[in-house]
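Of the protein chains in this complex, one is absent; all others appear in place.
Order of writing sets the chain letters: A, B and C. Residues in each chain are counted from 1.
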Amino acid sequence: MSKSALVVIDMLNAYDFEDAEQLAEHVREVLPNVKHLIDRASEEDVPIIYVNDNYGDWNSSADELLETARRGRFPDLVEEIAPKEDVKFVIKGRHSVFYGTPLDHLLRELDVGRVVLTGQVTEQCILYSALDAYVRDYELAVPKDAVAHIHDDLGDAALRMMETNMSADIAPAGDVEL
Amino acid sequence: MSKSALVVIDMLNAYDFEDAEQLAEHVREVLPNVKHLIDRASEEDVPIIYVNDNYGDWNSSADELLETARRGRFPDLVEEIAPKEDVKFVIKGRHSVFYGTPLDHLLRELDVGRVVLTGQVTEQCILYSALDAYVRDYELAVPKDAVAHIHDDLGDAALRMMETNMSADIAPAGDVEL
Amino acid sequence: MSKSALVVIDMLNAYDFEDAEQLAEHVREVLPNVKHLIDRASEEDVPIIYVNDNYGDWNSSADELLETARRGRFPDLVEEIAPKEDVKFVIKGRHSVFYGTPLDHLLRELDVGRVVLTGQVTEQCILYSALDAYVRDYELAVPKDAVAHIHDDLGDAALRMMETNMSADIAPAGDVEL
Partner (left out) sequence: MSKSALVVIDMLNAYDFEDAEQLAEHVREVLPNVKHLIDRASEEDVPIIYVNDNYGDWNSSADELLETARRGRFPDLVEEIAPKEDVKFVIKGRHSVFYGTPLDHLLRELDVGRVVLTGQVTEQCILYSALDAYVRDYELAVPKDAVAHIHDDLGDAALRMMETNMSADIAPAGDVEL
């Protein structure tokens, strides 16, 4: 198995859009697993990379995104996984963590060949990022209880697509290798 | 509406892989619609761009891909939509039509802001290409009876994802604007 | 002429590397011109985009880069062009402003087709960014007295390459159109 990195996607979120309520409910369910993955990665010296949308603000920093998220509708969903000092932070402007970002370069620098994706939204940014990892020949794990969906059926389909067509490991967070 | 291009994906295919039988059956169903779209685009002077996988052969040309496909298991699925002289042809090495290809540059040169995707496989290359078009801010149409899937449920889910999350027009080929 | 943006490159700099002294001397010479361009762009509502290296710190923000630069060897070279609230800020990890950044996407969103490059280093990041703009079909202006070089001969050659081979306008800052 190649060296892994844990990629935490779009968890700094003000939840102020349509469907946010539905999403937040699912985030709440998976939050302990996300947090646990981050703790494990930290203990095991696996690189942790937060990749977060700038939500159209092209002058934002990790600190500002965190503040905006804390002032949003569900600060409890943010507080638990606020990035610690030692994580890397990449800001994205569109859905995929690879599009218009230095993530691919950073992963190569770190000699990482396998990405473990956690965060939201399963059938959107997670799926799109998984695909972009797959075409770039990264091995892929997407712990199914550490990603949050909006729609049940599309979330399920996304997980099956990642497993069937992208060779992703979708074991539960407790079982996933880091 | 922005200027459109018709993008014909992976139709030059030797169908020599697992699931090929199942895929071919669905290709056969949608083939008349694919062909009709190509004819309409040709008549209406809409740019037609074939984008086809090189299937790991890094020295392949359009002609060779066509010949390989004609010698494959289902030449009848190839003959009907063999690229005419005046189409553009882009070779890809991975699933998305945008990854490692000049397609984005070519579309900008042609002043195209909207892509109509046809071909195969709905829940794989079509979905991945749709996503890559969407993050690049292209408008998107995916005529649902001019794309071929392997698995019914994943094909359906892919179409719903494109409609719900990528604002794609998924009207039947007969109704889609070019 | 297409709509322009002013791109301010690597001006937040702690100047703690080899050749920094030589570079700083040239930066000091061009600084009034850089500042004047920024003021003009601000008055004329031309988008201003700072693009700055993260110098290997993958968790940096505009604020941190500014603070680091202010604590560096030549704070006077930084203070004058510290980014104002209304500018956009893009962080890069490598030399070109386009590599691993959302700049291309941002320019398209802003409907910008022409970039005016200012900052440092003429024969490195400026040249590389000019090239990447040129292959992406952006029109190009590089005011020759608003970019700072390290080596006289390479700086000169870079300006001639941009003029001869990339159709760049290299008029003095006072004459360049925004």
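Heads up, the rule we're going with is that a contact is a pair of C-beta atoms (placed from the backbone, for glycine too) under 8 Å apart; a residue touches a chain by one contact, two chains touch by 3 or more.
Keep in mind that what you see is a predicted model, and the values were worked out from it rather than measured.
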Touch with the omitted chain, as defined above, among C:Ala20, C:Met161 or C:Leu178: C:Met161
Chain B residues touching the omitted chain (full complex): 49, 58-59, 61-64, 87-94, 99-106
Footprint left on chain A by the chain that the document does not show: 105, 108-109, 136-137
Contact set of chain C toward the excluded chain (per top definition): 94-96, 99, 123-124, 127-128, 131, 134-135, 151, 153-154, 157-158, 160-161, 164-165
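Keep in mind that, in the parts below, only the chains that are shown with their structure count from here on.
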Angular offset of chain A relative to chain B [C-alpha, multiple of 5 degrees]: 180
Most centrally placed chain - per-chain CA mean versus overall CA mean: A
Centroid distance [mean C-alpha coordinates] between chain C and chain A, Å: 32
Chain B and chain C: spacing of chain centres that average the CA atoms, whole Å: 40
Chain B: positions in contact with at least two other chains: none
